[in-house]
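Left out: one protein chain. Kept in place: all the others.
In order of appearance the chains are A, B and C, and numbering begins at 1 in each one.
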Amino acid sequence: MFQKVLIANRGEIAVRVIRTCREMGIRTVAVYSDVDRTAMHVRLADEAFLIGTAPPGDSYLRIERIVATAKRTGCDAIHPGYGFLSENADFAQAVADAGIVFVGPPARVQRSLGSKTEARRIAASVGVPIAQGTMDPVTDVAEARGACERVGYPVLLKPAGGGGGKGMRIVRRAEELADAWRGATGEAQTAFGAPALLIERYIEHGRHVEMQILADQAGGVRWLGERDCSVQRRHQKLIEETPGPSVDEGLRARLAEAALRIASAAGYVNAGTCEFLVAPDGAFVFLEVNTRLQVEHPVTELVTGLDLVALQLRVAAGERIPFAQDELVRRGAAIECRVTAENARAGFLPAGGRIDLLRFPSGPGIRVDSALEPGTHVPDEYDPLVAKLVAHGRDRAEALARMRRALRETIVGGPPTTLPFHALVFDEPDFVAGRYDTGYVAEHWPLPEPELGEAQATAAAIAAVLAARAAAPRSAADPARSLWASAARAEAVE
Amino acid sequence: MFQKVLIANRGEIAVRVIRTCREMGIRTVAVYSDVDRTAMHVRLADEAFLIGTAPPGDSYLRIERIVATAKRTGCDAIHPGYGFLSENADFAQAVADAGIVFVGPPARVQRSLGSKTEARRIAASVGVPIAQGTMDPVTDVAEARGACERVGYPVLLKPAGGGGGKGMRIVRRAEELADAWRGATGEAQTAFGAPALLIERYIEHGRHVEMQILADQAGGVRWLGERDCSVQRRHQKLIEETPGPSVDEGLRARLAEAALRIASAAGYVNAGTCEFLVAPDGAFVFLEVNTRLQVEHPVTELVTGLDLVALQLRVAAGERIPFAQDELVRRGAAIECRVTAENARAGFLPAGGRIDLLRFPSGPGIRVDSALEPGTHVPDEYDPLVAKLVAHGRDRAEALARMRRALRETIVGGPPTTLPFHALVFDEPDFVAGRYDTGYVAEHWPLPEPELGEAQATAAAIAAVLAARAAAPRSAADPARSLWASAARAEAVE
Amino acid sequence: MRYAVRVGGRTVRLETSPEGRMLVEGRVVAHDVREIVPRRLWSVVVAGGSREVALLGGDPPRMQVDGVEVAVAVADERALAARRDRAAAAGGRHEVRAPMPGLLKAVHVSEGDVVERDAALATLEAMKMENELRAPARGTVQRVAARAGTKVESGALIAVLVDDAS
Partner (left out) sequence: MRYAVRVGGRTVRLETSPEGRMLVEGRVVAHDVREIVPRRLWSVVVAGGSREVALLGGDPPRMQVDGVEVAVAVADERALAARRDRAAAAGGRHEVRAPMPGLLKAVHVSEGDVVERDAALATLEAMKMENELRAPARGTVQRVAARAGTKVESGALIAVLVDDAS
């Protein structure tokens, strides 16, 4: 096993990887940008090195500097986490060229599966259905218009060069194409450095279901179960769960078989995820492979009892997968809420700021993955993830009940968050019944502003008056001061 | 199922019960003494009522007042937690007489098993081995001397009227009897209101292994697995784990059978624990039945996937146990550290105080049950439990590794705690190998004061100097001030 | 002093007497309030009902009551009248401001445009994503205060809308 691993990431995923490394007796090296000097991942690692300034391009995306730091500190492996350089074939190659093990699929696999067109070709070649659409990237809006006509509306525009939901647009009518094209190609350029888009037939009421796979260097491949990640806004996930509420044994087996075929055809190694879109009738098409650990991997860990980061390190070090497919036992159900610093009531607008009040839930069945503490700033430059709240239960009902209870205990003061969304969703009948698809958020949100009972309103009012009175002579930064300021607006709209 | 449950307890166990009630949609009523007004259990409950002043006899032990509160607020059940009134037959009777369900064994069972002599008789009557010793309580030291001679030294003196390790003394030689008798009988009087003691043959190098059982009102009984709780000081548990490292399938089956026999003979209902002492050769004797939820129940929950509080409520409401014995699947290993505000380096002397710095661990495989937050006082009047840290892994090695990692992340500033003990134990070879018995703490503790590496000492020294310089002009309450004060003593003893 | 507190869809009228008693809707209410975190988190017990109230911050400020997040506003009686006057004068004017620092990628409206509620007024790139700044109400664009392609600070004025109704 490795002696020392550099973690080329920040935030909760860097902390997550450090935790498993510490449990395995592996020393860790953190890298950080200047705004992250006091971050949790810096403090929990054995060593920490500044690699640049806040913009990712000046720090967490600096391949040469990261590889040089790993060499200088004697690391024998680099774990990329998710995001940043985790799906960058050049990085995987540079790491390998430096004689260091990259904890993830090799550059060769990243290159073929990182190209969505190539990934689609691989899937099609082994008989896995793919969505109708363009096989080659499109860079010209006129060409796009023709492709859309051939594929038929509604279509989905998606960046050819990257994943994670950034830059995606649904186009339902020809006259929406121009605007959507401009937005999508611009975001694709910003996020992935390439403006090219793919055009796919959009499946209405589809569910985003993905299959976790794991492959070792000796050709062993396993599937670890699906996750339904359909609850999304801007094509980015808000809630993920396993088992998928609409996935029966038959569909699970078909998704697993499709994922294993793609993995074998691509010569896959390490952990990865095959994403599928499942239509209401159970038919599915392959979307893409995420060649890295997913944000939502904890739900799979809770249900399987596995440590995916430990398994990533083991197969990267050349070990075989230590269990057979039929030894895998999935217990119960698990669900994750991604709590982010976004204003759920204002279109999920990202909002950085200082977390000045924080209480996380704990107790039976609850896991919290976070790198935040009271006083931490959520930097503007990075994903505004506050915490992943994960609940595990004997069945979906118990997992949901535990999450509902955990959300009641959670307090995040400072920037607005997605917590009001999460709190309401867990009491929304369609979600509770498992009846949801990728249109869920658009159809159900905003849910009505909750009404308080009389007793709750009285208690809140008493506290608000005490806070406002106490705040009057104090500093302008006191959040209680705004209780007064807002009254004028409240009266104005009454 | 119940509509509203009163929790006749405080601290982490009251919070634990409230959590499950909330998950089950049951409303909760908290009771509190004046020093607990701002405690977590008061804040998380739906209703909360003051029942007296800090001394337990003036609040948490006031049967009449607690029952009256439950009646007045329309509760249909009372959960007693552990400690306080949880094993008090009069309380169970008073609750039943008020037409309210007691979540635990009925008064009849509490009475028979609450008496250690009667419990021993029941065990003996169904062929479960018991330690040689007195069958009736002894109140006279001369009588005790005779009994000790008959039983043979070493003997164990234990209060006839209560459990939890309070008032127990090991006597190895006749000349130690007088002192030990005086101490034990005094503590028995203080803790249980009765000076009578039992005398038992003490088993050297015995392991304290207990079996969790669950019984419903229809006569269904299940065993849920054992816990090894041998790591104790003053006969009180510091670490508990399941599976017991010395328990093989054969011993587990024999312990389970013995526990089920005792449960059947006693007409047991609800959750309970049969405690055994296991000799190095695998022979065991029955000690007692704890007729309540145990502090260490989370390790069983993690390994079985069950919610023991939910099951207590279900069987109390008349439901049958919802699984057959052979459906029970135990996954992996779990271990718990009881972190208490005791000075581990000064003989585990209890030490209350304000928790002014607090960080709990989280992430994969870690559960924290606690009612404390930064700023909470650990009151002098109650058990000084700070938190139960629980780790779950695929096997004992992974559970230990996760606990070691979690202990590294845990910070409790303010009163001294048992954390230095826990941190060292998880690197102590005998413990890591699972070679320990009830003599473990006495034989291994104090472990040597840890030595810091040069780099660690330098970092600590830099921080200490900065803290001491900053503290100089500040308030006397600043903990950094004592950095200076202590230097005089440090020099004096150099 | 009398107060009107707007919270969670209700308006609660409170009165504090000089002796420190608190009247709710004119009645004396037995309440026991403890500050858990100074000016941020309270435990409020009213007639046995236990509530946890957190002031989360934000503008307008948000509170969390037993896990339920709602907007809150406090007005005292003297301020009420004065503010009502000012509010009426300013009524119908909406300032759209940048909620966070970023690059203003595009401005989609010009002065004089009539826009629907929720119409996209401008696109702000921040935190690696494009965010649409939307109209808070149907109205006429009175002023466009920022140019596409420029970096804007948090709180920078982007546009001013006037309600059609006013």
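Here is the rule we use: contacts are C-beta pairs under 8 Å (C-beta built on N, C-alpha and C of every residue); 3 or more make two chains touch, one makes a residue touch a chain.
The shown structure was predicted, so the numbers you read here are calculated from the model rather than taken from an experiment.
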The chain left out of view makes contact with A, B
Checked against the full complex, the residue among B:380, B:395, B:430 or B:443 that touches the missing chain is B:380
Sole touch to the unshown chain from B:177, B:221, B:302 or B:412: residue B:412
Where chain A meets the chain that is not shown, the residues are 30, 37-38, 42-49, 73, 373, 375
Residues on chain B facing the left-out chain by the touch rule are 166, 183, 186-187, 190-191, 234, 343, 346-347, 349-352, 356-357, 380-384, 407-416, 419-420, 423, 449-452, 454-468, 470-471, 478-480, 482-492, 494
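Rule of thumb we're sticking to: only the chains that are shown with their structure count from here on.
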Nearest to the mean of all protein Cα atoms is the Cα centre of chain A
Chain centres from averaged Cα atoms put chain B and chain C apart, in whole Å, by 49
Distance between the CA centroids of chain A and chain B (whole Å) is 40
Note: chain A residues in touch with at least two other chains are 408-409
Chain C residues touching 2+ other chains are 37, 49
